[in-house]
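In this view, the complex is presented without one of its protein chains, the others remaining in place.
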Amino acid sequence: MDTSSEKVMDLKTAVARFVPDGAHISIGGFTCNRNPMAAVYEIIRQRKTGLHLYAHSNGQGVDELVGAGCVARVEIAYAGTGRFAPTCIRFRKAVENGTIAVEDYSNYQMTLRFLAGAMGVPFLPTRSALGTDIIRRWGFSEALRRSNPRLPNEKLVVMDNPFGGWAETDRVVLVPAIRPDVTLLHVQKAGRDGTARIEGLTFADVEQAKAARHVIVTCEDLADAGELRAHPHLNQLPGILLDAVVHVPHGAYPTACYRYYDYDPAFLNDYRTAATDDERYTRYLRDWIFEPSDHREQHARIPEGRLAAIQADPHTGYAKGLKR
Amino acid sequence: MDTSSEKVMDLKTAVARFVPDGAHISIGGFTCNRNPMAAVYEIIRQRKTGLHLYAHSNGQGVDELVGAGCVARVEIAYAGTGRFAPTCIRFRKAVENGTIAVEDYSNYQMTLRFLAGAMGVPFLPTRSALGTDIIRRWGFSEALRRSNPRLPNEKLVVMDNPFGGWAETDRVVLVPAIRPDVTLLHVQKAGRDGTARIEGLTFADVEQAKAARHVIVTCEDLADAGELRAHPHLNQLPGILLDAVVHVPHGAYPTACYRYYDYDPAFLNDYRTAATDDERYTRYLRDWIFEPSDHREQHARIPEGRLAAIQADPHTGYAKGLKR
Amino acid sequence: MPGYNARELMAIAAARKINDGEIVFCGTGISMLAAMAAKHICAPNSIIIFETGAIDSQLEEIPMAVGDSRVMLGASSNSGLADSFALMQNRTTGRHVVGILGAAQIDLFGNLNSTVVGDYDRPSVRFAGSGGAADVASFVDRTLIFMQHERRKFVSNVDYLTSPGWLDGPDGRRKAGLPGNGPAAVISNLAVMGFDDATREMFLEAYFPGVTPQAVLDNMEFTVDLSRARELEPPTERELRILREIVDPQRLILGG
Partner (left out) sequence: MPGYNARELMAIAAARKINDGEIVFCGTGISMLAAMAAKHICAPNSIIIFETGAIDSQLEEIPMAVGDSRVMLGASSNSGLADSFALMQNRTTGRHVVGILGAAQIDLFGNLNSTVVGDYDRPSVRFAGSGGAADVASFVDRTLIFMQHERRKFVSNVDYLTSPGWLDGPDGRRKAGLPGNGPAAVISNLAVMGFDDATREMFLEAYFPGVTPQAVLDNMEFTVDLSRARELEPPTERELRILREIVDPQRLILGG
């Protein structure tokens, strides 16, 4: 958080300042929608390593961070990008090769963990996954948990209802709070003061931002704060929560941004092809991420007509009839 | 809840159907803002008794329900209407005369209790009020709690953090979920299908509605569902949650409705005067609530010019320069 | 070979099992086809919800993922994951939800694995993981499961129990502290399987036209009761037209 009224900076500065090696981070969006991809690519470009990543179903951004070798550990519910990658390919390789440590939760459990962090409580209760291996099996060893103060000692705690059978409930599972060092989001509109507005589904972006010590937001439109403050109930994040506002049009590409553009099926299909082969993936990283010095240079490499094809229709918020 | 697509009915029917004597109810709004007053007056007109009322700081509506003798028990954080009644007068009389039973919580605790009901969990944790009489003193006796299956056995439960010192927390207090039989709200816009949109602060309306078995919503505008569904992220309540939609312009009067009208200071000052004297209050109930057969007849009794004076200014959402 | 493929039949078989007025929790792929088809076939007042927070979506195009912007269209409300799962965990609303799920492995009691094949600590195959599946399977009163009917998928013991079915039998969920019920049915590319009210064990309810009960058994590691098995009614012209012309005209899920 930051109570000052001027948060605008460039992406290089924001990532360099708030995403050190080994940072505990979370990214917004869901599968192929509103991932903060420009920020993800900048993290990769700055060759960050040893990141601890918290995800529910954050999809494409997760696979690219893992694929580029930035991630040491991930706590996650779902690593997929819908039909484009039922299981994220670089994530799958990394787990099968044992190059990253994984802890499995469910989507609601991860959402509640961010919410607990946002609320400032150590845990929240749910009835999700009682009787399953999500509770029985730990991906992080007890030794790792006890040696690392950034991890709770228990993955989950099952507890009898202290209010007897109140609310027809005998037992709950408590999920531990998450406090990321930084959460990175891409939103439709933000003001210089940090006031941020998301249109359409918010996924768990709001909980992820409020749980974090620092928040970096990239936005399609750098809006006038006065315009955003004329309808404060449409703003999900008050300015004080943000540390950095970065104006990055198409900052979610190749994932979608509701009412602005759709996901790019051609890119995501090409990505799948590249991801299945290590050599091709190395070329992909070089050509698409490392060679371009920034978002602008990177997007200059998008083939002619691609962005026009995914332009959102104003009524539906997506590209109607897009070839998928 | 109700999955049908036609929820519109009149207020008499809605209250008769969903608010039986002895019902556990909650009302929306906060102090002098967006209380569902038309619904409150209809409950009084139908002479409901023995109600169990859940409130955070629901203000004017609480005092009128208590004053009319509809309420047997109240679980509440704050009974006041701002400067118009730092302590609600009929509430104060009822407590001092022992005619209602009261259980005290804090505003956040009551909010979390509604949220727990909405989430379908038996409790939620917080650090609020540790070490205070809110935790030590019970308004409802253990005998009452054990004899009434609609009440949890414990007012609150203090527990050590099962995740050790995780999130710098040694101890939390668990607040029990609330499941009202019915929650009554007044909102700016609702559709026939039950889709409801609140403008401005939502207070705890959304949690209160989602916690309840039934929901009655009165609205300023009966909007076209298609218009509301064109921007679904602006709708706080999906249609399936509502059982009744009632079109009641000025349904929050004498409390405020953001962007529609302000609270009526003249009414609230007269109310204070009436409330301080039992005879005057009896006349107030007769003239303002019992004699008029419905909301329309009641509002025909509002002195000339009053509604014009509190008309909201479109920019600020309240009546600028209102004589208060 | 009749004039329809297995996917079409699976989608229609599942759609027929959706009751009018139900709240249908949708995953990706074929489950969306079933939910969309049901609205036209047998459940005009059913409502489609997604874990991403879209409630009562009016789908015009097939979403490629539950995070696809297409799920937002014409919804009664769009919020986020927290609200969507709360609606399912909440017993007032959750009781009316039917969840449609899929998995890599399923056992006799309908427990699902969508996490790993092999040892969890060093898996031979890693899948996407639970996503919202474990949540839905824990909370709601009815689930329908889509499966590819292969021996390595209908297993005696799942390698990892991601989403709870009936766990170890009739009393399993209560003992574990779970609300709601386990699966109501499994729809595969060969058959429809139910779960016995008393034992909660899977049984063969109906085999697809042209498939024998024995062929169903041959593709499972465990055996199921065949005594109640009948042949599934083939899709009607109307059902097929709805599926092909209204639900997935681009054949994005139905395939070529």
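Order as written gives the chain letters A, B and C; numbering starts at 1 within each chain.
The rule we apply is simple: a residue touches a chain if its C-beta (ideal position, glycine included) is under 8 Å from a C-beta of that chain, and two chains touch if they have at least 3 such contacts.
The structure displayed is predicted, hence computed values, not measured ones.
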Discussion item. Considering all chains of the complex, which shown ones does the missing chain contact?
Written reply: A, B
Fill in: Identified contact with the non-displayed chain, of B:Thr3, B:Ser26, B:Thr169 or B:Asn235
B:Thr169
Worksheet item: Of the residues listed, B:Lys7, B:His24 or B:His56, which one is in contact with the missing chain?
Response: B:His56
Discussion item. If I consider the whole complex, including the chain that's not displayed, which of B:Glu42, B:Asp205 or B:Glu220 touches that chain?
Written reply: B:Asp205
Worksheet item: Of the residues B:Pro20, B:Gly131, B:Pro149 or B:Gly226, which one touches the chain left out of the display?
Response: B:Gly131
Discussion item. Take the complete complex as the reference. Which residues in chain A touch the chain that isn't displayed?
Written reply: 1, 3-5, 117-121, 179, 193-195, 210, 212-213, 226, 228-230, 232-233, 235-241
Response to the item:
Residue list for chain B contacting the dropped chain reads 29-33, 56-57, 59, 76-84, 86-88, 91-92, 95-96, 98, 104-109, 111-112, 115, 126-134, 136-137, 139, 158, 168-172, 200-207, 256, 258, 262-263, 265, 312, 316-318, 320-321, 324
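Methods note: only the chains that are shown with their structure count from here on.
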Response to the item:
Relative to chain A, the most remote chain by C-alpha centroid is chain B
Worksheet item: Any idea which two chains share the most contacting C-beta pairs?
Response: A-C
Discussion item. Just the number, please: Cα centre separation of chain A and chain C in whole Å.
Written reply: 28
Item to complete: Could you please state the distance in Å, as a whole number, between where the Cα atoms of chain A are centred and where those of chain B are centred?
Response: 37
Practice prompt. Quick one: which residues in chain B touch 2 or more of the other chains?
Written response: 117, 119-121, 179, 232-233
Practice prompt. At least two other chains touched by the same residue of chain C: list those residues.
Written response: 54, 72, 78-79, 89, 91, 139, 179
